[in-house]
Structures are given as C-alpha cells and as structure tokens.
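Omission of a single protein chain aside, the complex is shown with its protein chains in their original locations.
In this document, chain identifiers A, B, C and D correspond to the written order of the chains, with residue numbering beginning at 1 in each.
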Amino acid sequence: ASLASPPMSLAQQSPIRIGLLAPLTGIGGPYGQEEEQAARAAVKIINDAGGVLGRSLELIVADDETQPTAGVAAARKLIDVDKVASIAGVWSSAVALAVKPITLEKGVLLTVNGSADEITDGDNKNLVWRFQTNGKSWGEAFSKAMAKDGIKTASILVLQTPFTQSTIQPFRKSFTDAGGKVLDEVSFNAGQPSYRVEVERIFGKKPDAVFVAAYINELSAIAKEAFRSGYDSKIYAFGNAAGSNGQFVKNVGAEVAEGVHHTQQVPVGKSAAYSRYLKEIGKPDGTIMTFGAQVFDQIVLTALAIEKAKSTDGVRFGVEVPALVNADAPSIGDPAEALKALRAGKPFRYAGAASDFRFAPNGDQTDLTFGHFLIKAGDSKLVGEIR
Amino acid sequence: MGQLLVNGIVAGLLLALPALALSLTFSVLRFANYAVGSYLSCGAYLVYIGNVVLGMPLWLAASAGAALFAVIAVGIDWLAYRPLRDRGGVTLLVASMGVAIALENVIRFFAGNLPRAYNVPVARPMRFGDIRLNHEQLTILVAVFAALAVVWIIFRFTRLGRMMRAVADNPDLAAVRGISRSRVVAYVWLIAGMLTTLSGVLVGLDANVEPQMGWTYLLPVFTAAILGGIANPMAAVAGALTLGLAEELATLVMPVHYRMIVTFLVMVALLLVRPWGLFGTRWVTK
Amino acid sequence: MTVYLIATLTLVAIAALAGLALNLQWGMGGLVNFGLFGFYMLGAYIAGLLTVQGLPPLVALGVAMLGVAALSALSALISVRLSEDYLAIVTLGFAECLRLVISYEGWLTRGMLGVSGIERPLQAWWPRGWGDTGFLLLALLAVLIVYTVLQALARSPFGRLVRATRDDPGVVEALGKSVLGVRVRVFAIGGAILGLAGSLHAFYYSYIDPTQFGPIITAYAFMAVVVGGRGSNRGVVASAFTLIFLLEGSRFLIDLVPGLGASELAAIRLFLVGVGLVALLIFKPDGFGREPRSALADKTSSRF
Amino acid sequence: MLEAVNVSVIYEGGFKALNGASVQLAAGTVTGLIGPNGAGKSTLFGVLAGAVRPVAGEVRLGGEIVTQHGPAWRARRGLARTFQLSRELASLTVLENVLVAQPHMRGENVLSLLWSRRAVRDEEDAAIDKARALLQRVDLWKLADAPAGTLSGGQKKLLEICRALMLDPRIVLMDEPSAGVNPTRIGEIVEFVQALRAEGTTFGLVEHNMGMVRLLCDHVYVLAEGQVLTEGRFDDVIANTEVASAYLGAQS
Partner (left out) sequence: MTTSATGLELRDVVAGYGGHPILHGVSFSVRAGETLVVVGPNGSGKSTLMKTAVGLLRPISGQVLFGEANVTTLGAPARAARGLANVPQEANIFRNMTVLENLQVGYEFVASHSAPSFGKRLDAVLDLFPEIRAKLRSTAGYLSGGQRQMVAMAAALMPEPSVLALDEPSAGLSPRNAEILFEVIGRVAASGVTLLIVEQNTRLGLGAADHGVVLVGGRIRLAAPAAEVLADPDIRRLYLGGA
C-alpha cells in the first residue's frame, strides 16, 4: 500500500539535493542529454520507492560546458549555493580533475564517468568513485576483440583527450604481445574541421583494422571519410561512440556503418538495473546507452549509500559505496527492490546497469565484462564477450 | 603526392566560401564578423530541415535555405549591428561574438547536440589513375567555383560591386554620390548569408551537421581571409587555397597533429614578405 | 552563498587583469593581440609547473611574469612589419601552436592530463577555512597594483606616446620616436600582467590543462575592454565585473524556468549571455569610463 | 645643410615619380619648391625626410650621407616636416598632439617615470608652456582639449605646423602649409618662418601660393615631371616662359 502513496514525511521535509554536472554544451554535448535523462529516471524510481531517509531526492542539473573552468564555476554553485550532497555525471576527465579538489575540501561525494587514472589517485577519503572502466581494461578489451577476429595488423587513430589516450598504451602492449603489429598511430585534436589528412595517413597503409579512439562526432566524420576515400580496413570503436543509441548509424547511414566493431561493458541487456533504466526512459530493449547507464548507477548508489549510512554527509556515506557493490550476497538490480532490501536489513549487493562491477579500494571499477558488438544492416549485434 | 594536392585544394575550397563571405562583409562594413561560423551552422541546419524533415532534394533545400538565411542575416544586422554602425570595427567584432554565442545556442535549443547528416547516400570514390575523388569533393569543387565566379563578377564589374566598394572606402562621400548605405549593407548581408549557407551545406556533406561545425571552421576561415588580404574578397580565396595546401603538405615534414605549426610558420613568413596579405593591396586611409 | 560570491569575485579579479593587459596593448597601443590566451596560458603553465616542482608559489609567479613579458616583447618585434589585422592573426596562430605543443609534449607539460595539485601562495597565512578569502584578497591586491600602475602610465608622457603610436605610427616616426621601441615596451608590460593573470588562474583552480585555455579567453578580454570603453582602465574593471556576473548570474536564471530539459536551459542561458552582450554594447555606448589623458585639464584651465 | 643628389623614386606599380632630381637647402635659408600638380614635390620631401626610399641617388644631411636612415633617425637630428594632407593624431587632444613632438622627454621612459617623478613633472610643465605659446599664435589654444580629429580642415593644417615646430628643429620641411588656411592666418605662418629663419633655422617650402613664395623664399626650384626644370631667385624663375605656361597660367 505504501508503494502507491509515499509516506507523509516525504512531502514535508526538505528534499536531499543531488547535483548532476553534465556536459550539456561543448564537445561532450552529445552525451549531456543522455546523462540528464538517466539521472532523472533514477531519481524518479527512488522517489517513487519512498525516497531516502524519508526525504525525497531533488536533482539539480548544471552545465559544465565540457570545460574545466566552467565546470568549476558550476560545481561551486552546486556546492555552495544549492548545498548538494553529491555531484554525479562528471563526463570529462579534465573537469573531474578540476572539480575534485573542491569536492574533497567540502566533503561532497563525486561520481565520475571520466577514465583518466589521475582521478582516483591520492587519498580521496572515499569521496571519489569512478563509474567507468579505466583506460587499461578498455584498451585490452579491444586487442582481445581483434585477436578473436584474426586481425594481424592494426593502426591507431586517437583523439587527444585523457580518456581516449589512456586506452592506447594498454592496447598496443596487449596487441603486440598477442603477435599483432601496430602499423601507425596518429593523434588528432578535438574540433578539427576535417579528418581527411588523418584518414589518408592511417587507412592509406591498409591495416586489417583501425582502432578509432574517439567520440561520436569524430567517429562519424572519420568513418564517412574512410568509406568515401575507398578504404576497407575494419573500424573498431568505443561503444559510446558507435553504439550510442543508434545515433552513429543514423549519422553515417547503414552502408558506411556496416561492419564497424565496438566494445563496451556489459551486461547490457541482461541486467535488471539496465532494463529498469530503459523502461523508465521509454527506450526499447537492446538500446545501448553507456554513459546514461553509468549515471543511473551513480545516482542509485548514492541514494542507497545515504540510506545505509543514515547521513547526507559525504564523508559518512561515501564509505558505503563500495560495500554496496562488493558485498558477498545475492545481486539485486532493481533500485526499488534494493531500497526495500536495505530498509528490511536483508543482505544484498547492487548489480549495476552499466556493468556488473566491483569497486577497488582506490575508487576504480573492477571485474568488468566487455561486450563485443558488430554493426550489421544498421543494427548492433552482440558477437561475443570479453573478460 | 597527387592525392595530397587534390585533397589540399578541396580543403582550401571548403574554406574559400566562408572566407569570401567574411572578407566581403569586412571590406564593406570594416569589421570582422566573428559570427561567420555560426552563420555557417545556422545555414546548414536550415537546409537540414528542408532536406531531412521536409524531404526536399538537397539542391532545392539548399536554395531555399540560402534564400531564407540571407533574409535572416539581414535581420540580424538590423537588430544587432545597425545600432553600432559608427562605433568602430572592434566594437562590432565584439557584438558579433555575442551574436555567435546566441545563434549557436538557438541551434542547440531546437536541435540538440547530436550530430546529424543530410539525406544523401555516401558513395565510394571515383578513381582517376592513382587519384581518388569522391562525390562530395566534386560537388564542392563545382559549387565553390560557381559561387566564386558569381561573386567576383558582382564585386569587380557591376554597379552593385562599385556601390559596395564605395561605401567601404568612404561612406560619407558615397552618400553624397547617391548611394544609400543601408541598401548596400543589406545586399552585402544577403550575399554573405547565401555564401555561408552554401558553405554550411558543403561542410555538412563533408563531415557532420552539428552545432559546433561553424566554430571549428572559424579559425581557419579567419586565417585564410587574412592571409589572402582581408579587404580583398578574391584574395581570401587564394589565402584559403594556400592554407589548404600548406596543411596538407605539412604532413610530409611534421607529425600530423603538428601540421598547424608548419602552416603558421608559412603564414608568418608570407606576411613578413608581403605585409598586406598574399594578394591584398594596401588599404589607403589618408 | 558568500562562499560562492568569493569564488566569483576571484574570477572577476582574474578577468579584470586580463582585460587591463589588453587595454594597454590594444586599447591604448592599438596592437590587436588575439593570441592573448596563449600568453595567459603560458603564465599559468610556468607558474603551475614550477610550483609543483617545489618552488615557492610567489617565486613561480614572478618567473611567470618575467617569462611572459620576455616572450611578449619578442613577438612584438614582428609587429613593425604587420598592420593591425595581420598582427591579430599572427598572435592567434602563435597561441594556438603553443597550445598544441603543450597538449602533445607530455614530458614537459603533462599533456592533456594537465598539472594538478598546484599550491596557492601564502596559504599558510590564513586561518583554516579562510583560504579562498585570502586568495581573493591577494587577487584584489594584484588588480589594485596593476590598475594604479597602468593609470599612472596612461597619464604619463609615455602613455601619450603609446596613444600617438596607435593613431598614426608614421607621424610618431616623423617626430623622431621609435615606434618599435614603444610597441615592445607595451607588449612586455602587457605580457607581465597576462603572466600574472595566468598564474592566478593556475593557483585558483589548482589544476590546469590545455582545454581551459582557448580563444574564448581572448574574447572575454575584448568584451571587457569594449564594454568598458576602449582605453579606460576603470571601465575595464567595471565591465569585467558586469560580464562575469552576467555569465554566473544566468546560472541562477535557469533555475527559475520550469518545464524545460537541462540541455535546453543551458542553451537558453548561453543565448541570453550572447544577447546580453550585444545589448550592453547598444545601450551603454560610452562604456563605463573615459580614456585617461596626459595633459590634465587643470593645467590648461587658464587657457584664455 | 640638407640636399638630395640625383634622386629617383619609382612607386609600387612602376610609376617613376622622381627622375634624377637634385636640390639643396642651404643653412639658414628658405628654399622654395614649386611645380605643377603631380610634379613630384611631395615625393621629394618624402625622400628628404626619409619616408620614401629612393631607388637611386643619395640624401645628405650636414654633409653626412643619410640615405639609409629612416625618418625617426633624421628627426632626432633636427629635421621636422609637415604633411600635405594633414595627419593629426585624431584621438589625442590638440595639446597632446603638440606635446608628443617634444624631444627628449624623460617621461617617455618607463623607468624614469618611477625614479624621477619630479623631473618628469617639471619637464612636462615646461613643454606645456612651450606648446601653449605655439597654439596661441594660431588661435588653437581655445581648442586645446578637443580631440584633434574634430578640428576643421584649416585648423588641422595649423596644428601640423605647431607640431613640427615643437621639435625645436634645425630644418623644417613644410608641404603646402597655406592650403585651406585663411589668408589672415597665412600671415601668421609667414611671421613664424621669418622669425625662425632669423634664428638660423633652415626651411624647405612647397607652395602654390605665389605671394608666400615671393615673400619667403631665398631660392626656388621648379620641379616638373620628376626633374628640376630650373632654379634660381623667385623673380628670375617665374620669368622663365616654360614655367609660366606650364605652371602659372595667365597669372604671369
């Protein structure tokens, strides 16, 4: 009965504020909306399930313009004016690095999507958690996927950001260790008018495969360019670029997208949390939205940790974050059920939407499974799993 | 090498149209329109609406979009630049920064951040011996040359062109010679609006249609226009070609990501030898 | 809220310094420095890198000012051969190249990862929790000193010579003064101020990376000078204040608009910033102040 | 004192504006330069002042060859000039326009601004007094605080002259000082020149106002098509029929 009508206190007490510092403009712009939707979905599910500590959650969204200075200004407003308990959704590693000193000082929980190693370096007082593979695992996942496809020679086309760069060394090492040969590597800058030079240089050597470490805008332009220039090397890309809710295929057309490989953390599709997330935002099963799923996990875990610690003080509830996913107990994916279990004192662990991950003590995710996808006739098909 | 040249020329031509629009407005209004990149994006999106949302063929959508945006450009001038007309080039430059920010976010408001593409099939390239030329490149080649020829004839040989240059040179004297400045300014924006829309379409074909597309072109466009000699529209085209070729050939001697440094050095060297731009002439002010 | 105001005022101080530097170089001297952000970035990197190497922050700041001043002076040397527009593009190109080098030469600059953990000057001085306020005071002091110096320069015969060079370098040459000498000095002093502003930026954020520095910094400096009234130092400070509060205040505005997604609101916010800028120019035609003059009116009041 | 020897000038675009012209400005005299429009008079002044590089020939200042030195160098050695089309410093006030010309100002050195503020102020006061004296003579003092860009055409020409004289020059080149100036004020200019010549200043004068040339010039050169057509005393020169028909018209 209490499910239909939330407890009285929910309406009376002031809500607990959660900040979302999303890249709504700038080069991260394509992912900002996805993040916001996911955060709203998670907040709604939690509030429908009675909120936490008898209070509702309120989401405050701020734009970091994918830019550290704007990010700091926006974070300052979230912390000092809106008094949020946590900041979620920090997409760019540079923004995360810039904001981190402030959140640490003010004892605010910071959950990020950026994968630069430095983010989790140092003593973070349990306040910084990364909801993203680090570059090493992702780089290795690509080399394993290529090995499985029998790729002998590969070249690398990498966008100049901390995240994309951090995947390159691990990829190279793992790929050459497995007997492959890297023909060439070219870095390029964000926001170039065209990528023709890079494409000529990399695809011109006709490697079996090209690892394109970039986001959707650059990937779209590069894939089109390679096709139009008459090249046939297979493209391997991040799931958040080539999968991205089908947007990549829409951009370049099915013919260009045909045969593009991409990988990302699963269990997309068989996670209860992920299904709940997709249902909440009204997307069909099988849609791939990595950043959204990560933000969903961030908000849910923040809420669970607050409930568990019975405190909105970041330093107090931050400790609970790893415990909630690392526990040796039955997995629960639906946030509402997790909340119920928590209130009932039943032991459980939260199995995330983005992946069924664990946390390492330093704040990194571990234990990730990657899905290996292939675009066929305009659809991403799961062709294997990589651990 | 041959391929590099072809690619360089196409890259340069792609820059040529917005550079031409920039130097056209500069040469008449004496201010560098920082919003030229946003104009390009706006035009591209208008054409996107015609092409994808309303289902028109691209050439039709491009023509309609160009006409519509030309009018919008006149409107923007009327609202934002006209009240500042006599306040010096840099005041207008700063105003155009404001216009750029505003326009880019109008796009973002309606269309979001995700990249989009026109409804044209992507095709494999044509081959001429070793040299590959793709369909977009061919479109770019033809469209840009046609546009350049038209603008050149207008500017150099017609009454309208003389009107523009007279106002650019000496607005007061132009007025006593019977030329209405506001009419000329409107014409200039009409032409600039069409040019930027056209270039928006070509850039969209070449890469994606996205809110930042114009922004990414801004720096090269300014460089090209100034390199050529900003007060001389046709020189801007030469500047654009030089820039395109320099970037392409730079990769022979430098890591790809440093090609801009070569371009920069070439530019400085050229400007030191020819301080008025490659093909520009000294602007006489006394 | 107070904490937030302190943070915002610190940004105002840094923006004001950049604006003051440009006001000297372009406002008074007529040298269009589109590469302003490059010099600013250089200041931030010198200060940041030296500080994390263990140099005391104030010493690092001093080195940054000197370093940027020297490099600015060098780049002014080519200005003799270039007219306004060309100087603009050359400085801009220089700044962009500098940013490329900083992005890719990771061994020196730590590349895209940026430099983190930059310590602020004099942090030990302030009681715990007052660090931000202390830093603000330091920044305001810097603005005050720079303002006073520039104001004195502007009223001096040197300032007059600088403005004369802006109006017609040919005449200044014909009067026996070295235009190049004036420009080098103007660029060097402006460079030192930019080095100072950049260093404060590095200290304030305690983390710097190449994405923080772009033409938008130059754009803001030009906005500050033009909105403030070209040549007027007081105007520049006033308009730096106005602009930052326009930028920051609009963050609150979007909390008041219901029923729209965050992306739309972000778009509306920046749209308003753009429109606000144009409106400021149109409705505040003389800016916030006048250019200081060297021959004071009181000296000439008895002129009949 | 100042002389050009066989100078030729070719402008960008190939026009030969001077073709082996030689003139000599003797110390303490006023030398006139007359000739039809487009003869190359202003160009020759440009060559003498260092603003125009000749392709052939040389310029001597006090016996020393100075062809390679720029206008600033020559100005520091006491050579001042006015421009035919006035080049006022538009955003500076009238007074400032004149003050900039004051040579050896310590206040123009950033460091002495710090160390010797008193001396800087005294120098400035002295310069203002000097400027006032000049401006009062041509009735511009009442406009001392107006931006020079707002002056009338004739006022700008007068300002040009004041600015040149502020340099304490040993040689002054004046390019059509009387054009656009009211006849009564022309008298003022004539008095300026006469007084300074008496003190030993050397003058070069390009003028179309024959009355003024007759009154002032000790020696006159006639320039036509980039060459010296003839030279001598004013009365002798205008008696030349060629000069009369090409230059003076029916007036002669």
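By definition in this document, a residue touches a chain if its C-beta (ideal position, glycine included) is under 8 Å from a C-beta of that chain, and two chains touch if they have at least 3 such contacts.
Predicted model only: the values in this text are computed from it and were never measured.
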{"item": "Displayed partners of the chain not shown (whole complex)", "value": "B, D"}
{"item": "From B:Leu54, B:Leu173 or B:Ala269, residue that would touch the chain that is not displayed", "value": "B:Leu173"}
{"item": "Sole contact to the chain not displayed, among D:Gly20, D:Pro36, D:Gly57 or D:Gly232", "value": "D:Pro36"}
{"item": "Residue of D:Leu85, D:Ala133 or D:Ala195 touching the missing chain in the full complex", "value": "D:Leu85"}
{"item": "Contacts of chain B with the absent chain, listed as residue ranges", "value": "159, 162-163, 165-166, 168-170, 172-180, 231, 281, 283-286"}
{"item": "Absent-chain interface as seen on chain D, which is shown", "value": "11, 13, 15, 34-39, 41-42, 84-85, 139, 143, 150-155, 158, 176, 179-187, 208, 210, 246-251"}
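Basically, only the chains that are shown with their structure count from here on.
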{"item": "Identity of the chain that, by mean CA position, is farthest from chain D", "value": "A"}
{"item": "Most centrally placed chain, judged by C-alpha centres", "value": "C"}
{"item": "For chain B paired with chain D, centre-to-centre distance based on mean C-alpha positions, whole Å", "value": "46"}
{"item": "Gap in Å, rounded to a whole number, between the CA centres of chain C and chain A", "value": "37"}
{"item": "Sites on chain B at which at least two other chains make contact", "value": "105, 108, 112-113, 255, 257"}
{"item": "Residue numbers of chain D (touch at least two other chains)", "value": "87"}
{"item": "Of chain B, residues touching chain C in the complex", "value": "32, 34, 80, 83-84, 87-88, 90-91, 93-95, 97-106, 108-109, 112-113, 219, 222-223, 226-227, 230, 255, 257-258, 260-261, 263-264, 267-268, 271-272, 275-277"}
{"item": "Chain B partner contacts - residues on chain A that touch it in the complex", "value": "24-25, 27, 29-30, 32-33, 160, 186-189, 191-198, 200-201, 216-217, 220-221, 224-225, 227-230, 247, 250-253, 255-256"}
{"item": "Residues of chain C defined as touching chain B within the complex", "value": "26, 32, 78, 81-83, 85-86, 88-90, 92-94, 96-97, 100-101, 104, 215, 219, 222-223, 226-227, 230, 263-264, 266-271, 273-278, 281-282, 285"}
